[in-house]
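A short worksheet on the structure shown next.
Rest of the complex left out; these chains stay put.
Each chain gets a letter, A, B and C, in the order it is written, and its residues are counted from 1.
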């Protein structure tokens, strides 16, 4: 079984209150040194068998049409999962 | 970035003929000329940014001002008695007795909600809540009148779920109960959905805060979220002008709300007010710092000096022009005396809200903005905030109107016999506008704060203000855009009448009005005529009912190409209740109650839900407006409620008596048996008109049988037309029985009524 | 009888929880998220973590609140037997703190849902449910976006076997919770997490019922007995 990974992140210029809150919380936990935190989404799309070029193409379509909102998010990458 | 690129006042004086992109910023040649005249030189690019945004239609009301004046002019001294703050402030404030005041206002966020439904609607809620906070009030509840294109249009499946989730996502997270609103579907809103949001808040009358910067030496403090490049699309032309070599960095096309930041801002602001450390306050909404600084200074008695480079930024590449125009959310600006500053900052610290002293109130008469050492803005604040251009746009009654009004419902085939009437009732109950709205309303928290006495689907939302006495307010918003299309003057009055009646059905006394006027382009004389008619109708109506307009909002340019939306003057009415626990619900919860119809029924089907749903027809003249009858009706309901004679009361509107009866049955699954004989006889209407006419000033009241006589006597004493229709409850499975016509079970009514929105979205 | 009610930034139902304690006959004591120290909880007979969106519910509901100073005091006290009730967001905080097993995830239908929900009270020997009769059916306001109770099968079996399911949804499962679970307790019964909102059901004229009151009278009675 193969998996296509789609990464989606909020556009850099768009406010990311979620990432901000995480950044604050890390500071309070004493884990500092991170200048900014941004939180996005990661989708794992499973396919039967190998990840083919065609499956990647479908995943790219999914990423553009459904998995991301182009007004506020960027699709960062669409790729076959490296074997763990 | 170096100061070399910043356009300063000195540079402007030294380089008077420099070309400026005023047209790209939406200014007209004569407007630009006037700015030069006011300043006696060309504006700096920062000044140009400020004037262009503050003189926009949205901020300056340049096309609507001449008409809106009527609201003030038609407010009589008597109406003013309970008005603590009227039009002109962030929101109006009304005295509700016992030392309590309430403030409420309705605003639009139409276009942003079309572009990005979730965030557009969310930030719309955020904006109106800040307006209410800026009066010194604790926000109590929100409402959301919404209008979308056809329910079965694919784009509605994009816009509707996003808008509803956004309103819920923001309002729920703020801890404000949603207590009502509207959902209307009509293809005229396809490219221009209307997302209006209302907020109501309460405060002690002596705690009112105003947007005013006075007292030389007082500090100007910006607090809340950091400033980013939100909502500054247009001003990038200035940025590119300033940075000839490097193009402007990318600016967000939509604003993203942070409801958590706003919730903290609410609690923090209330603590600041309670500590007495705030002299003046203004929220940052449209036009951001340009608006807040110029309005505060303009309302005060001196000048103001602000150090723009101190504004905490989310994006360090912002230029001074962009910072002035940014519409980043969740920010407020306070005027604080120097001796209060420490206390102020202690409170913002406690809430972990960033607060920055930007400058101070001066004894001059100019608003001066510095970018490091350079003076980039030096203007008379009034000229920016209040003395913008005013237009008397041409008006013309649309040519299509005669034909539209002539094309009335008399030509339409009417249902035949009991089965036909029954079928049309089920069609209305299952139509997008008539169906059960729980899919929408269950996404909103109606319980938070524990003060909600009534909410959807009751006729009005009711919230408690005073926990000791139970004193509270009732609120309803309404507008039938079809009526307004047929006759905008009457349409505005019908919206007022319906909201007023909805408030009255709860047993509340209507007190005040806010409005959100959604129209097409003011540059179209036909639209401008509709607007003028609607404003005049509303102002006249308010005067007649004795309820002042306390504030509101105008949204123009709701049109696609040459086609404008139906004129949609949404009217919100606020009423006061002595004890909210005693208010009337809209459906009966017991069998054996006597059912009465208050008011007179005429044959009025033009513009009705029946014509729209059954025949897709719009034409004729809307129902007759009778404000005297509305006032009498409200008086009767108030007296009967106070006397404890009312079990439930439900206003008749879209779908007439038939739909009101069905909704009454569905509310608690208790049937009703009624006869139309009395109505036929007294009002001279047939069964069809009795059931589906939309004559105004009518309410269906359920009265405990032991109070029936007293209720009839009270109506007689008030001069109120009243007719006994029947009783609630029926044998066997609960049903609606219209004697001699038809019978329909509650289960069948529910099947038609529910799941309509879900089904449309799922397909 | 003094019951602490925590306010985190973003708490919403803290005032309602305080009112409920008052109407049940107790004295509510506000607790601030940033407060800490050994004496903070002295003299308190119980603590309520109220509903809301602490820290915006960003990241995961309750995840950031769990690390607040006040929780630093509450976690050991709960482990030592102090009655603690987490409502909605408070339930999420208790799970994130590992005072209760499992976790709460986004509703299966992906929407926030506010409805009047029928429940069955399954366990009546906890600090917060002793005033109910076993199997009692109650109508309680429910409102959540992330109320789906999940845990692995072994944990769920263990909860059932030990009788630690405090309340179950009836008629409608409003959020996809495993085994219709609306609330759970720790083994000892002093810590209870509940997704629906009893604090909205304590006053005639407001909320769908008065069925919420016993949650608050239970803990007050326990305190008297203790």
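Quick notes
Here, a contact is a pair of C-beta atoms (placed from the backbone, for glycine too) under 8 Å apart; a residue touches a chain by one contact, two chains touch by 3 or more.
Since the structure is predicted, the reported quantities are computational estimates derived from the model, not experimental observations.
You only see one copy of each chain, but the structure file as a whole lists A x2, B x1, C x1.
The rule is simple: only the chains that are shown with their structure count from here on.
Taken as a graph of touching chains, this assembly is fully connected, with contact between every pair of chains. Measuring from the averaged C-alpha position of subunit A to that of subunit B gives a distance of 38 Å. The distance from the centre of subunit A to the centre of subunit C, with each centre set as the mean of the Cα atoms, comes to 33 Å. Looking at subunit C, residues 55-56, 58 sit in touch with two or more other chains. Residue positions of subunit B with contacts to 2 or more other chains are 258, 260-261. By the touch criterion given at the top, residues 165, 168-169, 172-175, 258-261, 263-264, 350-352, 441-453, 464, 467, 580-581 of subunit B touch subunit C in their complex.
If you check the complex, the residues on subunit C that touch subunit A are 55-56, 58-59, 63-64, 67. On the side of subunit A, the complex with subunit C involves touching residues 17-18, 20-22, 25, 28-29, 39.
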